[in-house]
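One protein chain is absent from this view; the other protein chains keep their places.
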Amino acid sequence: MASNKHSIDPDQIIEKEHVVQEGMDISGHWNRMFEQRVIWDYNTEMLDKVTALEGGESLGYCYQCGQCVPVCPVNLVGDYGPRKIFRRVQWGEDLFQSPLLWQCTTCMNCLRVCPKEVDMIQIMPAVRQEAVLEGYVPEELQQAFENTFDYGNPLGESPKKRAAWTKDAGVPVPIMKEKKQAEVLWFVECYPSYHPRGIDASKALARVLNELGVDFGILGVEEKCTCDSQRLAGEIGLFEEFAEQNIKTMKRYKFKKILVTDPHALNALRKEYPKYGGKYDVVHYTTFLAPMLEKLNFTKKLDYKVTFHDPCYLGRHNGEFEAPRQILQALPGVELIEMFRCRENSYCCGGGGGGMWLDGFMADHVSERLSERRVREAVEVGAEVLAVCCPYEVSRFEDAVKSTGNEGKLVVRDIIELVVEAMAAN
Amino acid sequence: MNIIVPVKQVPDLVEELEINDDGTDLDRDYLSYKLNEFDEHALEEALLLKEEHGGTVTVIAFEGDDTDKVLYTAIAKGADRAVKITNDLPPGTPNHVLAKALASVLSGMEYDLILTGVQAADDRDGQLGVLLANYLDVPHVSVVSGVAPSNGAVTVQKEYAGGVMAEFEVDLPAVFGVQAARQTPRYAPVSRVRQVMRQAEIEEVEANDTEANIGSSIRRMFKPEKGAGAEMLEGSPEEIAEKIIKILQEKGIKK
Partner (left out) sequence: MSQDVFVVAEHLQGKIDDVTYELLGKARELAGQSGGHVVAVLMGSGIQNQAGSLGAADKVLYMDNAALEHFNPESYARALSHILEQNQPRLTLIPNTSMGMDLAAAVSVKNNLPLVAYATDVQIDNGQVVATSQLYGGKINVESVLEGDSSVVSVLAGSFAVDAGKQDGSPEVETVAAPDGLDQTRVRFKNLIQPEGGDVDITQQDILVSVGRGIQSEDNLPMVEELAEALGGALASSRPIVDNKWLPKTRQVGKSGLKVKPKLYFAVGISGAPEHIEGMKDAELIIAINTDPEAPIFEVAHFGVTEDLFDVVPALTEKLKG
């Protein structure tokens, strides 16, 4: 950190016990105001480095109102916050090499309240990209990048096994390579393809799609990570590499709509892929299913007190707050309780913007994981089920349920799992 | 210091390996390949030496699956030259042959140091680096974890079991089998790899000697017997504890 230039040299404070100015006696402590007020300039080198980047400009707009700090999920468990970033960079901290750089989950709650539109969703990837190019990248994140480049998924799983989950899905899951065209292309994404709890949700969704008679297909082994979180974590090259591949693959097939399980894929396909020539009608599965609920025959009563965690990339980033709630409320017996932080002001599970692959790093900077904080909030409102609809969240919250000692009190379920449970007798 | 790093693609162990119908080789139709992880360390150590002491790093690979990606990635990390040996040496070619081919290519090049990965997952007939050094008749040390130049020679540390290390001074040129670089192999940002793919060139050479006496042939490949899995112990914690103690007693671990 640069030397602190802001402390006032006591020798420069002159308090004159007796002063007579223009014939008036102005003796007293307050006469220090007659001293030249010390005004100092900041060396703006570090700030300029950020604002010179494409996407980094808005950091310079900050006028330190501080509205962003109380809504920042990381600040709540650590010493962080967008305002603080601006201030520390202004004081000469090199953001490119600072641990501050990797703590933002790009949840977007700061941008929601910022009167100056300081946009961390642009600033973070821009600065991180430079840091990645310079080799300042936390090791666990580097591993996720390498896995993605080598295998097309951050988990480092075999790309040949991307559709392996379909084998015991219990219902047909057509592959586009054979089917060639479908009404709906289901872009499954990595965690729903490989993570055991993600697979649970994928199987559930496959069952519901079959039940509804939806004409759908998946890309199977041809699908690659959309890399939205890798992009936000600074690996824009990786994003571009796989965006090109995915767009090329999807060009081969005919479909009207893309259905996604993962809000991060929703964000990428909807907002980023058009920049690379891939324009699609993309919809999250909750949005897709909400208007079709009456076609599902719910026979089992779920006497659960359920609370819902809005995924940052479904809610704040893509404006969908209602569909998940409509589905939950349609399930017989479910009592939906809201947490204090919900909808636009929802908390963050900590997995976004690369946080999914920075748990070890974050442990050194926060008093508890964001997911742990959120699980405690769910328990506090008396929920028995924490319902989610983003594949990052199930494993993160389940770990947090264990580590906060709430096993037996709270279970974490994907909404689609609850839907299938309510259809149990069919 | 001019450093050459020969690298090798090995079957990716993330994938399930299948054996071909003859039972004498892997079923290579469905294999994917990955750069030998120890070669990544050799490259990292070479790049660190270059950054500290100047010189060049040349990466050499045998033509095959994804070789270009490996070479471009090496350039993106900071290597100066990438060379591809174009002889038809399919994956699984014995190291004696690869070492001979490398030796014939390297004999026409200037170098001070050759860093190889200490071993690879398919080194059936010995480690590439030691074979190469002996074909070239230059000194070698394997299982090296630190390389530092000193007065026209280099000092290296060789790891033994139990954490003991030996320090050697070695005249140049020399071949070292690198166990681990001083730091985790660096990341090659994909945007840089993509840029390199557009701009950099891979040199192609043909080795004029690929004849080596291997003196052995594969009779059979098979998967090691997989354990039947664990026998699960059930009951209350106390009951389980008692069962465990009984097992320990039966095995003579606890009286």
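Letters A and B mark the chains in the order given here, with residues in each chain numbered from 1 onward.
One rule holds in what follows: contacts are C-beta pairs under 8 Å (C-beta built on N, C-alpha and C of every residue); 3 or more make two chains touch, one makes a residue touch a chain.
None of these values were measured; they are calculated from a predicted model.
Although one chain is hidden here, its contacts on chain B can still be listed: residues 11, 13, 17, 19, 26, 96, 118-119, 121-127, 130-131, 133-135, 138-143, 155, 157-171, 174, 177, 213-224, 226-227, 229-234, 237-238, 240-242, 244-245, 247-248, 251, 253-254.
Although one chain is not drawn, its touching partners on chain A can still be listed: residues 196, 360, 363, 402-403.
Everything that follows uses one rule, which is that only the chains that are shown with their structure count from here on.
If you average the Cα atoms of chain A and of chain B, the two centres end up 38 Å apart.
The residues of chain A lying in touch with chain B in their complex are 129, 132-133, 135, 137, 139, 142, 145-146, 149-151, 156-160, 235-238, 240-241.
Those residues of chain B that touch chain A in the complex are listed here as 12, 14-16, 30, 32, 34, 184, 186-187, 189-194.
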